[in-house]
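Worksheet for the structure shown next.
The complex appears here without one of its protein chains, the remainder shown in place.
Lettered A, B and C in written order, each chain numbered from 1.
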């Protein structure tokens, strides 16, 4: 009998996948992943981790390998950054989500990461996908900024076909002609994914909009659209951030957002209990 | 002293515009405009109007002039359609939103319409914008499928500069490479509009997605993103719809959606009362 | 028997349409339409007309009605501008191509124009298309900046179905994410149009690129791709141009371009005589 779970292309007809990371069940609970864009120092990472933990985040994000447009930009702290993340996990208990960009790094990055992130520029880096398909860590697969739903799920398929069923999809904005926002956050992809795939999907409103002032409403909208979580850039002191400082939330903003998400989540649970019309995808 | 209300380009620094249509205050209350894509017959329009009224809609939508891609497609009933809409208003009390496509029609369509709609293909039809800028009916200005925020507000500016301050913006999806949805609904534009303009903005998830199954989650997401309302295609019997039948909600679906929106609205009012961080755009 | 010429949707299977304007046969000869973006004054228009005539242009372009993004920008001289164009035609013998933006203007603009231009923002202004479908002047139909080939031909169909068979298509760049050029000139549409339609197609590299420095190579490329002509912005003194000054060619540039086009045209005639492989669309 074919194992449907090893293909990304099945929607409501099979049980939805739940990806377990520590105590968190992605696909069941609404998950909030928060932390700095890049790991810059031990102080910055641990302080930020403590803040997001206290505010109620479920996992810590932070990049040790940063794919940057220019070769002259800060490229991340590498191994040193991973060790800082490890320390932050020990301090806070938060599982760590961090990006891997090179197939040669996958095995040893696994020793530090709880979830491996594949970034938007590497969505179709098939060598990398095959490598993360072989390990036993969950994978957060960001949508390519130019990618259709079908292409994206095919990238998940590379990972599942390799034997790793634990893929979390992440919408992070697509590239369009609009310039007011850095990308165009495509929230329609959330219910679309749920129609055609059993994989959980979260949303990245920080990169998806690139505008600090609209991250909160788009986070609420992501939850209302049915997303399984969000991933948010937070910095204990955004003015000091080395990269993407204009989209990093301050501790106050993030705490405010978490409060609102909590109340909205109760409302969404209530809505889920309402009877829908027959045949309605909910 | 300059009248700021006569420029679309002012955000949080001035009082937001409220557009009054009968008992409805667009910009204060969350407004639901519902009805058939096109007016096809008296029976279809009045039955649908009664259904959406009963479910709690605030206004009736319905096209008498249909801009169609092909000259050989059904172009709408014209004056006959407007008379049917007038009858539907008498039967239900719902104000009527209907599209006008030709500057020569503006003055007499005003005798039947409560709100004049400018469609996405006519967003930059400046002759038409100038004409609706001269009348005393509110205008629902849809975003061009290729339009930036700045271009869109400049089109509103044509109407305001003509002396008509009652413009309601409507996001209806932009054109991208993604084909799973008919357009890409850009919900980020909602908080973006609120940053730079005082005009109310509603969302059209029916045209914005073109997929019946994801209209409900995108309607909820629109409300969560801060939209002032939605416009939805409903048909008392979708199987008989002449145009866009695949995106018309059935009475059951629409009633279910209205129930969920009602509960979400209470939640959103509660969230609005929560203290945001200083400097936070909410 | 169905008149194939009254549908835009026929490619190589029928005789290609030739649109005759004065001595020019668009679809047979490579046609160059040149002149200022907008008619600003009698001196500017007539001087520019004389320059482009001398350099070998076949028609004069110039806008009397300018659809501008902002209502506060220069909107064109209107009737006064048309009278200047009429004078320029008398002075130079060049037929006049000018834009019409309002269905109410079509009949009287016909008294001044030899070719009516429908701009990119009005491509799907169906009332306007229907109106120009009723007159006996050729129509230059620009592609909408968001328009697929199929939608564009359907707009031509509105004109042909109205009884006017003389439609010239004009590619003017589509909207993409690239910002180095103002639009992305889609030259692939030229051979694509020739596959599926019998209508002639010209190219506008001035608006299509918005960068003066690349108009010449893109003009040559348009000819090599099989275009039936180009439309170019020229100003006798670009520094004084009221609109789009950064993309207006100087007389020297335009004269240089005409020399190169002339030699390339001989080469293209020679290539057309070469035997292609069987089944090859040439």
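One rule holds in what follows: a contact is a pair of C-beta atoms (placed from the backbone, for glycine too) under 8 Å apart; a residue touches a chain by one contact, two chains touch by 3 or more.
Since the structure is predicted, the reported quantities are computational estimates derived from the model, not experimental observations.
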Sole contact to the chain not displayed, among B:66, B:175 or B:260: B:175
Residue in contact with the excluded chain [from A:50, A:124 or A:255]: A:124
Touching residues on chain C - with respect to the absent chain: 146, 148-150, 174, 176-181, 184-192, 195, 208-209, 211, 213-214, 216-218, 220-226, 250, 252-253, 255-256, 259-260, 263-264, 266-267, 270-271, 274-278, 280-282
Footprint left on chain A by the chain that the document does not show: 67-72, 101-104, 121-122, 124-127, 144-146, 150-151, 154, 157-158, 161, 175
Absent chain, residues of chain B that touch it: 175-177, 179
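Here is the rule we use: only the chains that are shown with their structure count from here on.
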Centre-most chain [mean C-alpha coordinates]: B
Chain whose Cα centroid lies at the greatest distance from that of chain A: C
Chain B against chain A, contact positions shared by both copies (same if over half, else different): same
For chain A paired with chain C, centre-to-centre distance based on mean C-alpha positions, whole Å: 48
Geometric centre distance via CA averages, chain C-chain B, whole Å: 35
Mean-CA-position distance for chain B and chain A (Å): 33
Contacts with 2+ other chains: residues of chain C: 175
